[in-house]
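See below for the structure under consideration.
For chain A:
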Amino acid sequence: MTGALPGVAPMAVPPGAYLVVGTLLFAIGLAGTLLKRNALSIFLSIELMMNAVNLLFLTYARMRGDMAGQMIVFFVIAIAAAEASVGLAIFVALFRVRRTVDVDEIALLKW
Partner candidate 1 sequence: MNFHPLGADLLTTLVFLPAVGALFLALLPGESKAAAKAVGIVTSVLTFGVSAVMLRGFDPAAPGITGFAIDRAWIPRFGVRYQLGVDGLAVALILLTTVLSVSVLLVACGQKIDRLKGYVAAFLVLETGMLGSLVALDMLLFYVFWEVMLIPMYFIIGIWGGKRRIYATMKFFLFTMAGSLLMFIAILYTANVHSRSTGIQTFSLVEWVRAASSGAWGLDPGAEALLFGAFALAFLVKVPLWPLHTWLPDAHVEAPTGGSVILAGVLLKLGTYGLLRFAWPLFPHAAARYGPFLAILALIGIVYGAWVAAAQKDMKKLVAYSSVSHLALVVLGIVAGTGAALSGAIFQMVGHGLTTGLLFLLVGVLYERRHTREMADYGGVAARVPVTTALFLIATLGSVGLPGLNGFVGEFLILGGVFQVKIAWAAVAATGMILGAIYLLTLVQKVFWGPETVPANRALTDINGWELAGAFPLVALIVLLGVFPGPLLNLVDGSVKNLQRPAAAATASAAPAAGAPR
Partner candidate 2 sequence: MNQFWLIPVLPLAGFVVNGLVALLAASGRAEAERGQDQPKARLPYGQRLFHGVVGVGSVGLAAVLSFAALVPYVLESLKSPEGLAPVVQHVYTWMAAGDYTVEVAFRLDALSALMLSFVTFVGTLIHVYSVGYMQDEEGYGRYFAYLNLFMFAMLTLVLADNLPLLFVGWEGVGLCSYLLIGYYYDKDFAVAAGKKAFIANRVGDLGMVLGIFGIFALFGTADFSFVELAKRAALAPGAHISVYAVCLLLFLGACGKSAQVPLYVWLPDAMAGPTPVSALIHAATMVTAGVYLVARCSAVFVLAPDALTLVAWIGAGTAIFAASIGLAQNDIKKVLAYSTVSQLGYMFLACGVGAFSAGMFHVFTHAFFKACLFLGSGSVIMSMHHEQDMTKMGGLSSRIPQTFRTMLAATLAIAGIFPLAGFFSKDAILGATAASGHWALYAVGLFTAGLTAFYMFRLVSMTFFGKARGDAHAHEHAHESPATMTVPLWILAAFSIVAGFLGVPAALGGTDRIGRFLEASVAHPEIGEMSHGVEIGLMLVSLGVAVTGLVWAWRWYGRAEGPPEAVSAQASAFYARTGALGKLVADKWNVDEGIEALVLSPFRKIGTFLWRGFDSLVIDGIANASAFLVELAGDLMRFFTTGHVRNYALAFSLGALVFILYVWVR
């Protein structure tokens, strides 16, 4: 899809830097996902990962001077919101039954 980025000044900061930051945030989010035990915290970390990806999108958009990246981010944010609502609802339902959202204690189904 087309839509060139309205002209702006050339980047003072090398795009690579943004990419690295984004990637690191992605990794941190992943770490959170893997290390946290509270379902909410895990989901929180995943949200972080998504935002990291958003940063990547923006960077790329900027590099290419192209709107598409921004549009995608726009959608991603919306989707994330939707996911969040469903996810949290699931947590609530789960908590009602199990009285916990600690994923380490939620392992009835296994093997």
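On how the list was made: all candidates are chains of the complex that A comes from, given by their letters.
The rule we apply is simple: a contact is a pair of C-beta atoms (placed from the backbone, for glycine too) under 8 Å apart; a residue touches a chain by one contact, two chains touch by 3 or more; residues count from 1.
Everything numeric here is computed off the predicted structure, so don't read it as measured data.
**Student:** Touching chain A in this complex, which is it: 1 or 2?
**Tutor:** 2
**Student:** Considering only the defined contacts, which chain A positions touch candidate 2 in the complex?
**Tutor:** Touch residues, chain A against candidate 2: 30, 33-34, 37, 42, 103-104, 106-111.
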